[in-house]
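Part of the complex only, each chain left as placed.
Per-chain numbering from 1; labels A and B assigned in written order.
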Amino acid sequence: MDEVDVVTVADPDLDEPVFVEGLPGVGHVGKLAAEHLVEELEGDLVRRIHSEHFPPQVTVDDDSVASLAAVEVYAVDADGQDLLVLVGDFQAGDPVGQHRVAEAFLDVAEAFDSREIIALGGAPTGEIVEEYTVVGAVTDPDDRERFEGFGVEFRASEPAGGIVGTSGLLLGLGARRDLPAACLMGETSGYLVDPRSAKAVLEVLQRALDFEVDFASLEDRAEELEEVVREFQEQQGGGVETAPGDEDLRYIG
Amino acid sequence: MDEVDVVTVADPDLDEPVFVEGLPGVGHVGKLAAEHLVEELEGDLVRRIHSEHFPPQVTVDDDSVASLAAVEVYAVDADGQDLLVLVGDFQAGDPVGQHRVAEAFLDVAEAFDSREIIALGGAPTGEIVEEYTVVGAVTDPDDRERFEGFGVEFRASEPAGGIVGTSGLLLGLGARRDLPAACLMGETSGYLVDPRSAKAVLEVLQRALDFEVDFASLEDRAEELEEVVREFQEQQGGGVETAPGDEDLRYIG
C-alpha cells in the first residue's frame, strides 16, 4: 500500500464541481452535514482513500463484511450543481499524515476540475446555542462578500486558534494551488453532536450553491438527541420544568 | 536492518495453508489460541519477523540468551490441513508501522500460497461471559454462511468500532490482495486474560478446518486464573460463597 492510496471507484464527468468536506470534528457538524448531503441527494461513490496514517483498522458493515478503513468521496448532483463530497470517520493521526492526506484530497478535487473547496465544520461556543450562526473564513478575500450574502458571519481573526485538521489544510494547501477555499463553521456548544448546527451550515450551502435538500431526517436526529439530553437531565434530578442550563450539558458528550 | 525484516528459518512445502494470526489483544484471546496451536501441534518455526516499528528490545530465554524482539510464523500440521500460525508478544506501535508489518505478514502468507487468512481475537463484552459465543467478520460475503455453519455468530455492524490492529489490517489489506480473510472473535469480559474464550475460538477453528487439538493445558490455565480471581475476591472480603460479580472483576487485570 502506498502512503496514501486513492482508489478510483467511478470516474463520472462532472461540471466544475464544488469539493465539500465533512470529516469528524467539533460537534461532528461537518460530518453530519456532509453525510446528509450524500444520503439525501443519493451520491455516487467515486473515490475511496486509504492511508498508512489512518487508524489501522477495518470497518464492519451490516452484513459483517469488513473493509479497510477509508474516507470516501461521493459525486452528488445538487439540483444541477455537481458536488464532490468527502466523508469519513476519522482524520490522520499525526501532522505529517494530515498534510499528506490533505494533498491527496486536493489531487482528487483537481482531477475533477473542482472550482472551489468548501470545508464544513463546527465553531465551539462553550455554551448552549440558541441561534445557529454560521461563521466563515476564506482564502480569497473576494469570496467574503459573496458568503456574507448567503448569511455567513465573518469575525476578525476568528476562530482565534485558527482552523485545525483537514478543514484547515484544505484551505491552506488549496490556496497554494489557486483553488479558492472557504470554511463554513456552524456555532455549536462543543459538548454534543449537533444536527441543528449541521442544518444551519447546510442552509448556507443551499443558498450559496442554489439547491434544495430535505432536512426531515436531520431534524429527527436532533429531536432524538434532545430527548436523550432531557432524559439525562431528569435522571440528574432536574425535572422537566428545569430549563436546560449550560452546566448540565457540560457533563454529556 | 530494513524497516521490516523477514528472516527465513525454514521453507517447507505446504499445501494451500491457512494463515492464522494471534497477536496480543483483547483478553489475549487470539494470542492464547494461536500459541496453543503451535504448542499442542508442535509447529515448526519458518519465519522470524523483526521491525524498526516493534519495541526496541531483546527477549531473554531460559538459558539467558537474548534475541532481538520478533514475531514468528510457525508451520503447523493440523491433521493434514497445513497452517501458518503468526504469534508474538507485541504489535507495531504506530499506524504507519502497523500497516507496514501487516503487509509483510501478508507477503509471507502469499509466499506459501495461503488460501485464506483467519485472524483470532477477543470481543469485549464488559461483563462476565457465561456462554462463550464466537462472533465473526469476513471480507468475502460468501464466507459468512460457511462460518455460520461452524457456529460463528454474525451481527450487523459489530464490533461497532471496527476491528483494530493487526487482525483488522490482515482483513482489510488481505482483501485488497484477493486473499479472503475472516476474523473470529471470542466474547470475553475484556478485564482478564481469557483461556476459555480462546478455547471457544479454537473449537470453531477445529470445525472449520477439520482437525482436533487437546485442550487440557488451556483448561488448566483457565482454572489457575479462576483460582487467582477467587483468592483475590476472598481477600476483598467477599468470601467463597459470594458469586463473582461483574464489579469485582473490573479491578483485576
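Here are some notes:
Here is the rule we go by: contacts are C-beta pairs under 8 Å (C-beta built on N, C-alpha and C of every residue); 3 or more make two chains touch, one makes a residue touch a chain.
Just so it is clear, the structure is predicted and the values come from calculations on it, not from any experiment.
The complex in this file is a homo-oligomer whose displayed part has 2 chains and whose full count of copies is 4.
Rule of thumb we're sticking to: only the chains that are shown with their structure count from here on.
When the CA atoms of chain A are superposed on chain B, the rotation angle comes to 90 degrees (nearest 5).
Spacing of chain A relative to chain B, judged by their CA centroids, is 37 angstrom. The touching residues of chain A, when paired with chain B in their complex, are 1, 3, 52-69, 93-94, 97.
Contact residues of chain B toward chain A in the complex are 95-96, 98-100, 102-103, 136-141, 144, 154-159, 161-166, 168-169, 171-173, 175-176, 181, 183.
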